[in-house]
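In what follows, a structure is listed as structure tokens, so that the remarks can point back to it.
A single protein chain has been removed from this complex, and every other one stays in its place.
Coming up: chain A.
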Amino acid sequence: MKKRWLSVLRTPVGLSAGLLLFVVLALAVVAPLLWSGRADHVDTNVMLEGASARHWVGTDDLGRDLFFRVLVATRLSIQLALVATLIAVVVGLALGTLPALVGPRLGRFAVAVVNVAVAFPGLLLALFFAVIFGVGAHGAVLAIGLASAPSFARLTQTLVAGVISLDYVAAARSAGIGRFRVLLRHVLPNIAEPLVVNATIGAGGSLLAFAGLSFLGLGVQAPQYDWGRLLGDGLASIYVSPAAALAPGVAVVVAGLAFNLFGEAVAKGFGLTTQLGRLPEAPSAPADVPELDTEHVLDVQSLSVTLPGGLRPVRDVSLRIRRGEAVGVVGESGSGKSLTALAIAQLIEEPVQVTASRLRFRGTDLLTGSHRRLLGTSLAMVFQDPMTAFNPVRRIGAQLAEGAREHDGLTRKAAYARAVDRLRSVRIREPERRAGQYPHEFSGGMRQRALIGMGMMGKPALIIADEPTTALDVTVQAQILQLLQEIRLADEVALLLISHDVTVVRAICDRVLVMYAGRIVEDVSSLDRARHPYTRALVAAVPTMETSLDEPLAVIPGRMPDLADVSVGCAFAARCPLADDHCRQVEPSLETSPDGSRVACWHANDLALTTRGS
């Protein structure tokens, strides 16, 4: 608890707000003791003078020094604001805890009263109460206190409702402890912190409100004076002596901000998060660059993704995809699959950095220039979560059509007709009606099909599908995969399918890339021919019809190293049954075999390896 307050003071905002608040409070205590005499000293020779060396802020109509009057007024201003806040907190607590104390029926009445009251701005309530309690400091304190009470009551109600349903409070209640005791012993201590923070902010608000009432002549009355009063008097003579109005105004703003900012800083500080650890730049191994050939739709060499701070979730990824080829990317969460896909699609934005020695799509270099039309028509993206991939406030048909209007220059009508046609081709029934609907009227499977249809609006040469079936149930999964397969075969469209599901990739893809800790560790045409121990472990972890139900399911022991922990050696070494000292010290590079497969493992040729039961 103490630590957290200290940590608030360690932030720049918290520290400056805290210091400011301390100065204001100290002035409130000492200013009247030190300077009352000078503030009340009448000097009829210098009435209503502007700022001068003797009177920094000028003098009022009785020749009293306004600089000292502003300082001395600190006490009354702060005092009144604090008393008003106290009234607000006490009344607010009483109103807010009432529902928990008196049972549902009266409680509902209390909630209703608070609801009606919070609908009106505090200033209006304050004016209303100021009329009732009469003009003057006492009336104004009561008015501001009561006017701010409803928002405290609302806060208390919310907080109490949150705490009272907690298990231990329910236990205390069922143990027969009275409502009042439960409130005092269990509920109030738990809501004290946010209440104190809000009271601090509220004190700033009361201070400003009080200045307002006094300025209007409804608050502090002569011969007493607070900042609002001084401001009101000063405004009348603003042409003669502007400082007379500005000085108390500045005082009000500074003091109000001190309370406000300190409260906000405390509120923010109690929910602090830590920052990611920094890591020195990992050396990038230059990959051998094969010659370009036109049969490839996509050609990526040495692609890396770097986060601000230097972490590299994707390192040195090279891959090529032929026309019509289906390539799968498998790996655990956090292995860099999705980032690789987004980087290829040029959908990663600053401050995350994408670098590559080559990134060619249909023969065009994507690393230089903008290729909106090419990417907009030839590259289709299918994302993981169909529930969130569509804009909730726009109709499906319009969302499909806008790409065609943008890139193919179609009229609104023609683009819409094409959208309906594509919805039909992804087998959405009644496409005319469906195109006019909003995303929330579609089921998950239908949305995913519509998203694929959106990709078909142009003439795609490559579909990048990032976990397209993960969010769907099994029967719908099969339909979506079949649809992707049909599209691919019909038009020789290449597919880059990202999945953590080995079975899905195995069913569709001609070739599989295996990613681990940001790198490709294996590139193989069939998972049965996998040589990397990680790939084998992945395959072994998939249960088949022959898997014995008595034995526990195979798992890969350990977990993928954290991004910040990748240091030297093979990233998989810690979990690998074959790892030796060499593996732990030198990272194996991705070597190409004569059959065209690639693997990054020192023990790739050790065919006797086994991963199970080790």
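Brief remarks follow.
Note that contacts are C-beta pairs under 8 Å (C-beta built on N, C-alpha and C of every residue); 3 or more make two chains touch, one makes a residue touch a chain; residues count from 1.
As a working rule, contacts and distances are computed from a predicted model.
Hidden from the displayed complex is a chain whose UniProt protein name, among "DNA-binding response regulator", "NADH-quinone oxidoreductase subunit B", "ABC transporter permease" or "histidine kinase", is "ABC transporter permease". Touching the missing chain, out of A:Ala211, A:Val314 or A:Ala356, is residue A:Ala211. If you put the hidden chain back, the residue from A:Pro121, A:Gly363 or A:Gly558 that touches it is A:Pro121. Across A:Leu62, A:Ile238, A:Leu367 or A:Ala507, the single residue that touches the chain missing here is A:Ile238.
Within the complete assembly, A:Gly376 is the residue of A:Pro32, A:Gly310, A:Gly376 or A:Pro577 that touches the hidden chain.
Per the touch definition above, the residue from A:His407, A:Arg427, A:His500 or A:Arg584 contacting the chain not shown is A:His407.
Of the residues in chain A, those that touch the hidden partner chain are 116, 119-124, 127-128, 130-135, 204, 208-209, 211-212, 215-218, 231, 235, 238-239, 242, 245-246, 249, 252-253, 256-257, 260-261, 264, 308, 345, 347, 349-351, 372-373, 375-376, 379, 381, 383, 385, 388-394, 399, 402-403, 406-407, 440, 451, 454.
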